[in-house]
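One chain of protein is taken out of this complex; the other chains stay put.
Each chain gets a letter, A, B and C, in the order it is written, and its residues are counted from 1.
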Amino acid sequence: MTQRIAPAGRLGVALAVTATVALGLSACGGTTKNSTDKAASSAPAAAVGSSADPNASTKTGLTVAFLPKQVNNPYFTISDNGGKTALTTLGESYKEVGTSSGTDTAGQVSYVNTLTQQKVSAIAVSAQDPAALCTALKQAMSNGIKVVTYDSDTDPGCRQLFISQASSEALGRSEVDLLGKQLNYTGDIAILSAAQTATNQNTWIGYMKDELKKPQFAKMKLVKVAYGNDDAQTSFQQTQGLLQQYPNLKGIISPTTVGIKAAAQYLSGSKYKGAVQLTGLGTPNDMRAYVKNGTVQGFELWDPAKLGSLAAYAATALASGQITGAQGQTFKAGSLGTFTVGAQGVVVLGEPTVFTKSNIDQFNF
Amino acid sequence: MTHPAPDQVPVLALEGVSKSFGAVRALRGVSLQLFAGEAHALAGENGAGKSTLIKALAGVHRPDEGTVLLDGEPVVFHGPADARDAGVAVIYQEPTLFPDLSVAENIFMGRQPRRSLGRVDHRSVRAAAAELFRRLGVDLDPDQPARGLSIADQQLVEIAKALSFDARVLIMDEPTAALTGSEVARLFGVVRSLREEGAAVLFISHRLEEVFALCQRVTTLRDGAWIASEPVEGLGEDDLIRRMVGRDLDELYPKLPAEVGAVALSVRRLTREGVFTDVSFEVRSGEIVGLAGLVGAGRSEVARAVFGVDRWDGGEVQVGGKPLKPGAPSLAMAAGLALVPEDRRAQGLVMGMSIERNINLTGLRATSRAGVMNRGGERSRAVDWAVRLQVKYARLADLVGTLSGGNQQKVVLAKWLATSPSVLIVDEPTRGIDVGTKAEVHRLLSQLAGEGVAVLMISSDLPEILGMADRVLVMHEGRIAAEIPRAEATEQSVMAAATGVTGRAA
Amino acid sequence: MTTTAEPVRVAVPPSGGLLDRVLKMRELAILAVLVLMLAATQIDNSAFLSQQGIKDLLLNATILVLVAVGEAMVVITRNVDLSVGSVLGITAFAAGDFLQGGGNPLLAVVLAVALGAAFGALNGLLVSIGQVPALVVTLGTLYIIRGVDSIWVGSREITASVLPSGFVDFGHNGLSALPYLAVLAAVVLVAVAYFLRNYRSGREFYALGSSPEAAGLAGVPVRKRILAAYIACGALAGLAGALYLARFGNVDSGTGSGYELTVVSAVVVGGVAFTGGSGSVYGVALGALLLTSINSVLPSIGVSSVWVQAIDGILLLLAIAVDRVLALRVTGVLRKRAAETRSARHG
Partner (left out) sequence: MADTDIGTGTDSATPFTARPRSFRIGDAVRWDTVVGALLLVLLVCSFSFVDNFGNALNLSFLIGNTLPIALIALPMTLLVVSGEIDLSVGSTAGLSGAVMGALWNAGYPIETIIPICLLLGVVCGLVNGLLVTRLGLPSLAVTIGTLAAYRGIAQIVLGANSVTDFPQQYLDFGSGRIAGTFIPYAAIPWAVLLLVAAVVLHATPVGRSLFAVGASEEAARFSGVRVKRLKLSMFVATGFISSLTGVFWVLHYASARYDNATGLELSVVAAVLLGGIDFDGGKGTLGGAVAGVFLLGALQNVMSLVNVSAQSQIVVTGVLLVISVLGPRVARQLSVAHARRRTLTASAPVPVATPAGHT
């Protein structure tokens, strides 16, 4: 009586067969990237239903939920608190939820779903990924929830308004100009970015590269783009690597508050302090010690609190039907003044402020 | 060689000690006295309660009833460490050492001599270990790691450990099973010198000639009960056997003659480097071939290789005339081979599974239709074979671990006989089971041979080999040393071949 | 008192400390790979081994060495502690919070170590009392401590500006190429190695990992030793937390997350096997140095940091494969030698 166990032989064979059959099937043509590459839905989703009525009264008792890229991140805490103060002045209720890691798209999607469940009036979200939230955000909008993105945008079709801190172009180009002045336009420079997949970082870097093509930057060469993944230790070691790989590096641009802080900490503790210029986007409180000890001459940022409150005003205006997100519409944002909706539903906060030794003490965020 | 005066206080003693594990009553009201300077033998069949008694003395088990007396005073050992601190040293047959640490550290672990600031004095640890080995007359390097030591050397390390804390009681559980002639002589030398220094020795061995050569007093146990304690002098070997076994031999080894058929299993020049070399033998259907030899002679390794658990480097195995591919137990089973392994608890049974599932582990495909197992078929197969082998169990779904040793062995046999093999290899079939079940197993083996099954029986129990085997093969250090037909097979002739001292007196 | 049995004298080849020789070989192998890598990088980029370069290499390794040495003590007893990353994070913030409130730096370090030891005791109690697989319990405490850390810290953050400058300078200054932190880590490393080599309880860690049953038989207090190993591991993770604060000057609620896998890799690459009872903390320190140097070598030879994680993983697989082959060969040699001596003895 033979007793042969072919335990998982059959399982293994089954798997291989399904794979090869599917492979064969696909030989006869299939949906490829170019066969389906109709324009990604670029038009901003118009607010459902009612046309804009600019002078409709602002409703009260709305709930606006802030969903930052990462909870516990000081930059977002300041901006969301800005939104909170704006909402309380308008008599709305404020709520903040979010993931503890900056690259947990699955977590951010589940939060959007939860907010849709809780039927909040509007969501202000800083997206970790341009497309990952789309299905969830569209679901929210189809349930009548207004969606505003701030700080980091999604595909235009997945939201009604994008509150841009400053035009990406202005940011990208101004950081290069700032560094150029500090190096009087000569020497190799490098960029220390955040996560490789961070959309706003990549757009700014694009404009930086374009700016460097201009004649006055002829003698300034971008030698490397390094990624610190918005983690202090990795950014630290990346800065080290940059300086070791390019001993005669003259300047570093770090368009992320985490990156610039780590680079400054490294430079101030090494022999490169003062020899290598550092600029980029940073908060005054973080950078005050390094501006004072001469590691950093100047850097720029917008006021995150203002960004948060503008997002709050925009969301309330949408929820009260004053605007629908179409180009040209205007809405009042309390003390910030009135703002008009630009192309593709983008509302720009304004020019970034440059912080130097002289004015850094006037700011506290 | 002084005999202990009757009023002398025993160093270590047990008084009316009983111990049971669940339903199994291992010891029933046993008393035993160990006197300084005296070697005391503990005789008894497998499963008579010897090991439980040792563990009671060594503080591993707490007796359910009765007391342990140290120098006449009742004492409670909370663990092996208490017993060791009281001067009791135990040498198990397969010692438990620290494989990753050096031999010297094994000896002094937990008691290393220290120098200033409480630091371990490695130099004196090494020196003391070397001195102990010199005293034992052996050349072991103190820095040698314990991993890879032969069983004989491992035992030497345990004995050195006993010497190192000047043990007042030395308990040795079948120490000579793996030793060659000269190693046994050396061991006895050490025991004698320890006795002269006043240590009490408790010696357990199956080899009665060793009991008579070394010990002054012997206590016999049977089925967990105390039978007798008497001086060795004036005691005949047969009286001792009768006390141990309680019935005469042939009732224990009911071997019926069976007509021998064609060759069922043939092994040609089987070799596995460093383990066994050039092993050739045949087993015919209806024949019981005994495979004798010392522990570590390579018998189990040959069985594992033939059955396919281990690969072999050279040679050929044929079952029923067809060659067998190496290294695949499932192919061997398909060819009609079955192996009841040496270690029942680790190899023979899955302790965490029920009786029913253990029996069916060899017939998973047989009891399933279209790949899916059917409960009914599985249950009936298990019940059928459990009843046929008279396994005493409450419910088939009970864990096999709850059964007694004898019943567990029957479950292993049931598991393999259910595959109706043409060749059955049994490795130490009756180790650690009670006398009653032992006789049943022997009757079963003899009955199987009668039905034409070829049986290869590996055993270290000489009476079992002599009682059951039609032909006796003896292995010594990985080679077949002798082939002795049943008529000429005696304890002397087999032991001579087993210890490689062919011709010369052991 | 001589034994009556005549001693059998057979010249057995002096095997010397075979055990130690194997261990030394293992450590030398890591050292060789490390030196080779650093030399190749230096050839490619001369600024690599500059004074600043060496200082940075040592600074990067100090934190990992401390945590890996603590972890090694636990792995030697055949257990594991996955919660070290969370412990590092919470103790770093605790020290920072204390300093922010004007506490003196030395007390802050002591506080971090004590807090770490407390979490270590929690792990030790859970593992030794419940006799529960250490991986699962410490996976649980990893989550618990990380959760408590984020609830307590919230979005607060310790920045360099709030720390006393002396503390932050201590974080990156040193005597020429030798940073203070590295000296401190070296002192701790030598102390632990000395304890494991020369103290009874240290040897009992190895005994416990090599064979728990034999340890019980030899009277080793199993539960006490496991508890001690976890307390030491927690304390060292706490110390590493304080040094992290000094070195990076920036701690938030995410500090240390995911660090445990790097620590376990350093321990395994360093030659301490999961089966327990073997390996040395010096090997682990070299393993940690090797892993962190890769993070510095790659950027400086222009390889993008994308490759770092893949190389770490492959290095770990190589280390355990080499260990396994080495172990098999050593056991073979030992068995062959035992067989020779035996047959030689009574041929």
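Going forward, a residue touches a chain if its C-beta (ideal position, glycine included) is under 8 Å from a C-beta of that chain, and two chains touch if they have at least 3 such contacts.
All values reported here derive from a predicted model rather than from experimental measurement.
> Just list which of the chains on display the missing one touches.
A, B, C
> Looking at the full complex, which residue from C:I158, C:L196, C:I226 or C:A246 touches the chain that isn't shown here?
Result: among the candidates, C:I226 touches the missing chain.
> Taking the full complex into account, find the residue in B:Q93, B:S124, B:Q318 or B:S493 that is in contact with the omitted chain.
Looking across B:Q93, B:S124, B:Q318 or B:S493, the contact with the absent chain belongs to B:Q93.
> Going by the contact rule already stated, which one of A:V97, A:L212 or A:A326 would touch the omitted chain in the full complex?
Missing-chain contact among the listed residues: A:V97.
> Which candidate, B:Q33, B:T52, B:Q144 or B:T499, sits in contact with the chain we can't see?
Once the missing chain is taken into account, the touching residue is B:T52.
> Please give every residue of subunit A in contact with the chain that is not shown.
These residues of subunit A touch the chain that is not shown: 3, 5, 7-9, 11-12, 15-16, 18-20, 22-23, 25-27, 29-37, 40, 71, 95, 97-100, 103-107, 109-111, 113-114, 116-119, 129-132, 134-135, 139, 155, 195-197, 202.
> Spell out, residue by residue, where the missing chain touches subunit B.
20-22, 24-28, 46-52, 54-55, 58, 60-66, 76, 78-81, 92-96, 173-174, 223-225, 307, 309, 328-330, 332-333, 339, 341, 343-354, 357, 360-362, 364-365, 368, 371-373, 397-399, 401-402, 404-406, 408, 415, 431-434, 436-437
> For subunit C, which residues reach the chain that was dropped from this view?
Against the left-out chain, subunit C lists 78, 126, 128-133, 135-137, 139-148, 150-151, 208, 212-213, 216-217, 219-223, 226, 253, 261, 264-265, 268, 274-275, 306-314, 316-317, 320-321, 324-325.
Going forward, only the chains that are shown with their structure count from here on.
> Taking each chain's centre as the average of its Cα atoms, which is closest to the average over all protein Cα atoms shown?
C
> Of the other chains, whose C-alpha centre is the longest way from the centre of subunit C?
B
> Measure off the straight-line distance from the CA centroid of subunit B to the CA centroid of subunit C, and report it in whole Å.
That gives a centre separation of 43 Å.
> Centroid from C-alpha atoms only, then distance subunit A to subunit B, rounded to Å. What do you get?
Centres of subunit A and subunit B (C-alpha means) sit 73 Å apart.
> So, what's the distance in Å between the C-alpha centres of subunit C and subunit A?
That gives a centre separation of 38 Å.
> Among all residues of subunit C, which ones touch two or more of the remaining chains?
none
> For the complex, give me every residue of subunit B touching subunit C.
Residue list for subunit B touching subunit C: 79-81, 84-85, 96-102, 105, 109-110, 112, 114, 118-120, 122, 134-141, 143-145, 147-150, 152-153, 180-183, 185-186, 188-190, 192-193, 197, 274, 477.
> Once bound in the complex, which stretches of subunit C touch subunit B?
Where subunit C meets subunit B, its residues are 1-12, 14-20, 198-200, 203-204, 206-207, 209-211, 213-220, 277-278, 330-339, 341-343, 345-346.
> With touch defined as at the start, can you tell me which subunit A residues reach subunit C in the complex?
Listed in rising order, the residues are 71-74, 76-77, 100-101, 196, 226-227, 231-234, 236-238, 240-242, 244-245, 247, 261-262, 265, 269-272, 285-286, 288-290.
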